[in-house]
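See below for the structure under consideration.
Complex shown without one protein chain; remaining protein chains in place.
Per-chain numbering from 1; labels A, B and C assigned in written order.
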Amino acid sequence: MAGNNSFLVKMGQLDRRLVFVVIGIAVFLPLKFPIGLAVVTTPTTQDVFNAVDSIPEGSTVLVSFEYGPSTRPEIEPMAITLLRQLFNEKQKVVAMALWPDGQFMSTRVLERIADKEYGLKWGVDYVNLGYRPGQEAVIKGIAKDLRANYNSDVRNNPVEDLPIMDGIYTVKDFDFIFSLSAGYPGTVEWVLYAADPYGIPMSTGVTAIQVNEVIPYVKGGQIKGILAGMSGAAEYENLVKAGDATRFMDAQSVAHFLIVLFIILGNISYLVQRRKQTA
Amino acid sequence: MSRDVWTVVALGMIAVLTALTVMFLSWGIGNHSVGFGFWVGSVLTLGIFSYLYKDNPFYKFAEHVFVGVSAAYWIAIAYWTQIDRNLWGRLLPEQFPQGGHEFNGFYIIPLILGIFMLCRLIPSIGWISRWSLAFIVGLYAGLRMYGFLQSNIMEQARDTLRPIIVPGSLVDSINNFLLVVGVLSALLYFFFSKEHKGVFGVVSRVGIFFLMISFGASFGFAVMGRISLLIGRFDYLIQAGTPSAGRASVVVAVIMILVLLIQAFKDKGSAEEA
Amino acid sequence: MKRKRFGPSRLSAAFLLLVPYLAFAQDAGPDGGEAPAAYDPPPAAVTHLTARDAPDDAGKHIILEFERSADDAAGAADVVSYEVFRIDPAGIETSLGVLPVSNKDTLRLITFDDQMPGLVNGTEYSYKVVTRDASGSSDSKLDGTVRTSGQWFALGRFNMLFSVLMISFFILYFIKKAQRGEEIYLRPVAGLKAFDEAVGRATEMGKPVLYVPGIMDLDQVETVAGVIILGYVSKMTARYETELEVPVSRSLVMSNAREVCRSSYLSEGRPELYKDDMVHYLTDDQFAYAAGVDGIMLRKKPAACFYQGKFYAESLILAETGNSIGAIQIAGTASPSQLPFFITACDYTLIGEEFFAASAYLSKDPKLIGSLKGQDWAKGVVMIIIGVGAVVETLHVLGVLPFSLQPLLVAG
Partner (left out) sequence: MLWKTQIPVAIVFAVGMLTLIQWFVPHWPFDQIQVHTTQWFDIIAVFAVILGGLNLLKLQLQKVISRGRDWPYALVTIVGFLAMMVYGFSPVGVPEGIRLGDHLQANGSHFRWMFFNVFTPLSATMFALLAFFVASASYRAFRVRNAEATLLLVAGIILMLGRVPLGAKMTAFLPHFMQLPTVQEWIYAVPNLAGARAIMIGIGLGMVSTSLRFILGIEKSFLGGDE
């Protein structure tokens, strides 16, 4: 028995590099050889889908890109799926970014979806206004006067010449705001300085880490639903069209499972040790 | 080599190395944009990952590239999106028409405050940057005071005003009750002008429980987020390992592992000798 | 009442689609009321058209409301769109755009915000809504005029003003009180004992103490609190003659932290032990800074690591490295997303407001103690509102009380 026990104790004191290797393999294998586990939709994801679905056809939606390369795997699938849902319902999309790298992200996604997949017209069906520095001050700024902040789009067309921007002078003129956010400035700032003060409906997709910071606003009704991390993205894809997030979910599942397994091993070892000490 | 001589040599070296780097990159980008990208990306990605083994030259190289490139990246983005359009565009609208602005002389003020900011580089007049900082602090304070009051306090309190008895729904009743109790008890934990004893202590302990569940949940989400990013990177490496990408990631990984192994054996050898 | 809001944006959107159609409509002449073809009578005009000045604005916003035409989704059910015109005092009509009719719409009442340029504060305007179907139109004009007016105070935000003043009063009152030297009780924060233990252990082991005041500049509240706590820690290292290492990532933080450490060493009577180098600047960059601090940890193997300030993703890199060298780690931050990592990886963590409280408690600075006390009062008010409000809400739902407290907390 003693030998058995010491084995259990050792299971709680593995070298961290061993943990690294196991996690690495757990992510790599399912990516190479997918299992295809089914995705279950959570209510908050359904809320996002419904909120976007209920925007009257032909509305103008502001989609803000607040993420960068480091959080792309989580948010980009959401961005792609969101654009598909919006374009399916003939909404017009005005993209902007509070993060400088957000503009790279939006350019990439719009090129792929709006231009190649849907063949839509720049300046009529969608436009990318790009990034302006100043964090929440940008939101405050466009709440007062959008054209003072954005006089032209990223292709240097003056905003006055863009049909899609006709009649849009402040953030209040948008029918819906969608924030794709990986941190500050992001969803919380959109709630604070635009959605709340002016009563504009908004919804959001955030990284898993952001969820806890944002969830009170969702429950407070200030945000309609939330896409939480990659699993949120996969659930959303499930409602619109399958994409990358769905493909990645197997690896996510296996990795989570292994981490929990490690935690359990650590605790068995801890309890055995504690009993030894008290005995 | 004296310090002055070395300074000249070092500056020359920087100039030559920069020129060579730019030439090399431009050649690669110009001729093999995608494939070359996979090679560069693989070296840097695997370089950072090698930190998991231990701090090593590959990691150090990647990390130092990161610091330099990201600083220049931010400067370029900030300059072209803001200074070029919004500052020059308003002070010299004729020369900088891309901003689409009319002349506005007041914009000399942010220019001056901005230059004051740069004075921090020269210690003797660095104090003047306080003026610029004061502007930023003042603006932030005014915006935040209202913003946080509304969204963090008023809105949160408003949504906590839930009916504890919901006719016809036991589940909602319990949930609302737990929410109200949870918020109140956790707020009590953050009450500092009274010692946590007696009833006060019990309730604030309940508050801690709610806080801990909240942190546990955050942690769960955090795990999810980080794993997602890892998946993203691995997916990239898998793509870079396909024959169409020249198996860049595979080749780079093999070379790195070999070098690190040789290094490890050498270290072991020298440690034994000592 | 549920209403559907239309902004000019949707108008403009639809405008494009309807350009050819509009051209035709204009050809029909200003009096579009006559049906071009007998088999299709013009649609019924909209009814109950009202206009009012929007409250709490600069006088550049008029709100129009009208009920849909009887032929919209009912009657002949052939209404295509509504076009809204503004008529200024000179009688000039300006089209504000076209509202498309969508089958998804079910609400009868339409609200339209006129915020288009050209509205002047203090001017009388009239409005006209033209209802169109495929072949004809009919209009409905506003009875009389509406006057734009700008306000000097946003009435809807009275509750916000009241809260700002109340919280300010609490805080200023207690700061004054504390500054007069009156005793203000603050409960000890549990984690503070750990500070002493950690420095004590480093002293016993003859190893340095590492102090990280976050990665942000002094305009962040957490950084300020972190530097204040550094004052306390540096007093202990001065007393015990323990080596102190403070890498920082902002030049302003460096000058401030040096000031704080110098005065700590002076007040402990050990100015000779203080060196400017103990506080040193690494780099502004987040990850490069984290890597630099990691390097210091691996080389100097501090026995105690303090992370007190504003942190982002580097929190776990620091805490995991600190753990791997076996240091006692004490963290403090108000960044909710980083708290779980610190709580998991560190030996002790000051959570959110506790972190601010610790800085007040340790510095004995009357302005901090006073603010904390003031915040406690404000918190008390919030708790009372939540408690009473929940009871009122319950009674409201049960039909005992006719009102709820929720509207009081909505800012206009």
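The definition used in the following text is that a residue touches a chain if its C-beta (ideal position, glycine included) is under 8 Å from a C-beta of that chain, and two chains touch if they have at least 3 such contacts.
Keep in mind that this is a model prediction, so the values were computed, not measured.
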Visible contact partners (per top-of-document touch definition) of the missing chain: A, B, C
Hidden partner chain, touching residue among C:79, C:142 or C:351: C:351
Selected residue (touches chain absent from view) among C:212, C:313 or C:328: C:313
Touching residues on chain B - with respect to the absent chain: 3, 6-7, 10, 13-14, 17-18, 21-22, 25-26, 29, 33, 36-38, 40-42, 44-45, 48-49, 51-52, 60-62, 64-80, 82-84, 86-87, 98, 106-107, 109-111, 113-115, 117-118, 120-121, 127-128, 130-146, 148-149, 151-153, 156-157, 160, 175, 178-179, 181-183, 186-187, 189-190, 207-224, 226-227, 229-230, 232-233, 236
Where the missing chain touches chain A, by residue: 14, 16, 19-20, 23-24, 27, 37-40, 42-44, 68-73, 101, 103-104, 107, 130, 132-134, 137-138, 140-141, 143-145, 148-149, 154-156, 208, 211-213, 215-216, 219, 228-229, 231, 249-250, 252-260, 262-263, 265-267, 270-271
Hidden partner interface residues of chain C, rising order: 56-59, 121, 150-154, 157, 160-161, 164, 167-168, 171-172, 175, 218-219, 221, 224, 227-228, 251-253, 255-256, 258-260, 281, 283-285, 287, 313, 316-317, 319-320, 323, 334, 336, 340-341, 343-345, 351-353, 356, 367, 371, 374-375, 378-379, 382
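Assume only the chains that are shown with their structure count from here on.
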Of A-B and A-C, pair with higher C-beta contact tally: A-B
Distance from chain C to chain A - Cα centre to Cα centre, in angstrom: 20
Touching two or more other chains - residues of chain C: 336-337, 411
In chain A, residues with contacts to at least two other chains: 196-197, 209, 212
Contacting residues of chain C [partner chain B, same complex]: 159-160, 163-164, 167, 184-187, 189, 218-219, 251-252, 283, 285, 287-288, 291, 294-295, 298, 336-337, 339-341, 343-344, 351-354, 357, 372-373, 376, 379-380, 382-383, 385-387, 389-394, 396-398, 404-406, 409-411
Touching residues on chain B, where the partner in the complex is chain C: 55, 63, 66-67, 70-71, 120, 126, 133, 136-137, 140, 145-146, 149-150, 153-155, 157-158, 160-167, 176, 180, 183-184, 187-188, 190-196, 211, 215-216, 218-219, 222
Residue numbers on chain C that touch chain A, as the complex places them: 4, 7-17, 97, 100, 102, 104-105, 113, 115-117, 312, 324, 336-337, 411
